[in-house]
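Only one protein chain is missing; all other protein chains are in place.
Moving on, here comes chain A:
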Amino acid sequence: MSLFVNGAQVPAPTDPRVSLLDHLREGLHLTGTKKGCNQGACGACTVLVDGERILSCLALAVQFDGRQITTIEGLASEEGLHPLQAAFIEHDGFQCGYCTPGQICSAIGMAAEAQRGVPSHVTDDLGGTITLTREEIQERMSGNLCRCGAHNGIVEAIQAVLVEGVPA
């Protein structure tokens, strides 16, 4: 089987019990994806699989044969940081930085969900176009915990890039 992480083919784990999170961190030494709770409660381990956000701690690595996995390490390009990465710095959307990779990956996945018209708990018109209001962003990002309390800056960064600026 073959896994693709940030565009490169990487080995799969030999032990089927290994979570995607542990495979990234311990097997591939891609430690940008964080382990906060290892039980799907904090969102720090969020990565993108074929553009959709998932919690890598609740996923077994061997489930992802042939899938394209994007981690925080894969967001920047030759031109520099992803605009959302830069916006997190500009809007001080973090303090300790530990939840940050998960917040950024989650926000990118969230924007794509909104673009596909996937409603959230606070969406009024379930069949309409989704506008990422502050409340929509907050609701959709509530699975990503931040204990330093950088929520205001995180939402501002997301608004600046994924709502007002260029789409991801």
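Here are a few things to note about the model shown:
The criterion applied here is as follows: a contact is a pair of C-beta atoms (placed from the backbone, for glycine too) under 8 Å apart; a residue touches a chain by one contact, two chains touch by 3 or more; residues count from 1.
In this section, contacts and distances are computed from a predicted model.
Name of the non-displayed chain as stated in its UniProt record, restricted to "histidine kinase", "Sugar ABC transporter permease", "Xanthine dehydrogenase YagR molybdenum-binding subunit" or "Electron transfer flavoprotein subunit beta": "Xanthine dehydrogenase YagR molybdenum-binding subunit". Note that of A:1, A:89 or A:126, the residue touching the chain absent from this view is A:89. Contacts to the hidden chain, counted on chain A, fall at residues 15, 17-18, 22, 25-26, 29-42, 44, 71-73, 75-76, 81, 85-86, 88-90, 92, 94-101, 104, 122, 135, 137-139, 141-155.
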